[in-house]
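A single protein chain has been removed from this complex, and every other one stays in its place.
The letters A and B name the chains in turn, as written, and every chain counts its residues from 1.
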Amino acid sequence: MSLSKKDVEYVAALARLHVSEEEKESLSHELSRILEHASELQKLDLDGVEPTSHVGVTQTVIRKDEPRESMPPELVLQNAPDAEDDQFKVPAVMEG
Amino acid sequence: MVELGIGIRQLHDALQRRELTATDLAEDSIARIREWDKDVQAFLKVTEDDARQRAKVLSGQAPQGLLEGIPFALKDNMTTRGVETTCGSKILSGYIPPYSAAVTEKLEAQGGNLVGKLNMDEFAMGSSTENSGYFPTRNPWDLTVVPGGSSGGSAAAVAAGMVAFALGSDTGGSIRQPASYCGVVGLKPTYGRVSRYGLVSYASSLDQIGPITNTVEDAAIVLQAIAGHDQRDSTSVRLEVPDFVSALSGDIRGLKIGLPKEYLDLGMDESMRAVFDTAVNQLRALGASIHEVTLPHTAYALSAYYLIAPAEASSNLARYDGVRYGFRAKDADNLLDMYNKTRSQGFGTEVKRRILIGTYALSSGYYDAYYKRAQQVRTLIRRDFEEAFEEVDLIISPTAPTTAFKLGEKTSDPLTMYLSDIYTIPVNLAGLPAISVPCGFISGLPAGLQMIGKMFDEATVLRAAHAYEKATDWTSRRPQIAKGGRA
Partner (left out) sequence: MDFETVIGLEIHVELATKTKIFCNCKNEFGAPPNTHVCPVCMGSPGVLPVLNEEALRLGIRAALALHCEVRQSSKFDRKNYFYPDNPKAYQISQYDEPIGEHGYVEIVVGEENRRIGITRVHLEEDAGKLNHSAYGDSSYVDFNRAGVPLIEIVSEPDIRSAEEARLFLEELKAIMQYCLISDCKMEEGSLRCDANISLRPFGQEKFGTKTEIKNMNSFRNVQRGLEYERSRQEKILRGGDAVEQQTLRWDETTAATILMRSKEDAHDYRYFPDPDLPRILLTGAYIEDRLKEIPELPTDKRNRFEKEYGIPGYDAGVLTASRALSEYFDETAKHVKDPKVASNIIMGDVLGYLKTAEKEIDELPMTPAHLVELVGLMENGTISSKIAKNVLKDMMESGKAPKVIIEEQGLVQISDEGQLKAIAERVIAANPKSVEDYRSGKEKAIGALVGQVMKETKGKANPQMVNQIIIDLINQA
């Protein structure tokens, strides 16, 4: 299993990461090696084996529908890189 | 100066006898950090003003609980309200959490004195702490070798005697491997035993917080303090927390210990083999019986782990987008550009690598072949352990195939770095509790023995580790750097 530069571009776009041309080259090589290793899993017969996504807790976990105080306003925007009028400010979002 | 590594109970007794005050302990901790941390570089942040103030309050009274007035530090992926929490990443530089992690609250409520936040591989991705977005941490036993990772700052700070104990987090060995490299005790509790609320997620289904301490008793004391159900963490179990400290009977006669035959083929070097064999013999001498067990799917654990962990991480780390907190790149042309630049400049190479792998493993058309298969393999690995635990009470192995390696030695090749977690990773996949306890030295560097227990049976793990520790003197050995300060 190997990853082409095109695969790297596609995945980087999904992950919102910018990768330079050189990085694409080295990443496609490195990622291919890791995936080669992962391809060992293809050898196993896994028919009928349930996947494990959680260990430990097996019951449904719910909480009561009781409102609690929200964050004090001064904490809400404390870490905001950019804010205006009590809202988080971002470059314009095109409808879509 | 006080020796912070003498044990939490010993420090507590001295406080009770009024031979020491909380201020003495805090000052000692701060002084040691001042003196040695420029070499070790375990701390990302030292909260000395807060620690002094807290100590002052605590010094006026006789300590109630065991942790009252005891200086400790947290790996920097546990949130501390009002105190910068970076996860070792530039993308969280300057981030002030609006709330404290469950473990932070618990330790503070019991009088523990937080003196700082500890270095780590960025977002806990790494096995050497060289992937920190700030600086690498060095091993107190030899400043030219790594402390292990990702909780390298925690292990180094404890080994150097800068704090009495620290918390680390363990996703694939990140508590046990650095504990082993630094000659201290590291315990990964059962998944669900300690609340993850406030632990910045790397791989949510694998992450677990645990203590890094000087002694096994300290590990039991700290686990006691942080364990228990938390309704803010849906994966935290509603189980009675046993008395871990009183479980330390020193007696392991009749304990059945399993040796997985597959582990012996996993690239363990000769000297590690010798150290390990000695440990096995010592356990046998203590009255335990040794049995060969089989964990047939061990060979697939690493591959499964390196799909599951990055996949979860790719999702967990997507929130670092420059909108609500943390770093935002300047001069972005538009929203997409802001996302791309922020994340590319804010994350380090290894983090980006794992995000890309994880994104790929989850992407359309590959999910079944990668992520789902890895989760199925996880089921097989769990079953392997379940079957082995029908025969034995405990499974042991070296914590890592080697002792600590040189800084820079493995950074160029991610795959060999990943191999250093070969013994620890299957444990996380199965969710089991495991400890690393010092078991000897190879060329002056510590080696660790891993003991793996049944689900929620930390008590047996601690009892065995404690008995072994008492029968050997490895945990009492301290690096030169820590001894330098002895009164």
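The rule is short, and it goes like this: contacts are C-beta pairs under 8 Å (C-beta built on N, C-alpha and C of every residue); 3 or more make two chains touch, one makes a residue touch a chain.
As the structure is a computational prediction, the values presented were derived from the model and not from experiment.
*Asks:* From the list B:E3, B:E130, B:D218 or B:E312, which touches the chain that is not on show?
*Replies:* Checking each option in B:E3, B:E130, B:D218 or B:E312, the one touching the absent chain turns out to be B:E312.
*Asks:* Can you name the residues of chain B that touch the chain not displayed here?
*Replies:* Residues 77-79, 85, 87, 92, 95, 97-99, 101, 196-201, 203-205, 231-235, 311-312, 314-315, 318-319, 321, 323-325, 335, 339, 359, 362-364, 367, 371 of chain B touch the chain that is not shown.
*Asks:* Name every residue on chain A in touch with the hidden partner chain.
*Replies:* Residues 14, 16, 53-54, 57-68, 70-71, 73, 76-77, 84-93, 95-96 of chain A touch the chain that is not shown.
Please note the rule applied: only the chains that are shown with their structure count from here on.
*Asks:* Determine the centre-to-centre distance between chain A and chain B, using the mean Cα coordinates as centres, and give it in whole Å.
*Replies:* From the centre of chain A to the centre of chain B is 23 Å.
*Asks:* Note which residues of chain B are touching chain A in the complex, please.
*Replies:* It comes out as residues 94-96, 98, 190-192, 205, 231, 234-237, 297, 299-300, 302-304, 306-307, 314, 318, 321-328, 332-341, 343-344, 347, 352-353, 355-357, 359-361, 363, 369-370, 372-380, 382, 414-415, 430-431, 455.
*Asks:* Write out the stretch or stretches of chain A touching chain B in their complex.
*Replies:* Where chain A meets chain B, its residues are 3, 7-8, 10-12, 14-19, 27, 30-31, 33-35, 37-42, 44, 46, 49-57, 61, 63, 71, 75-76, 78-82, 88, 90-94.
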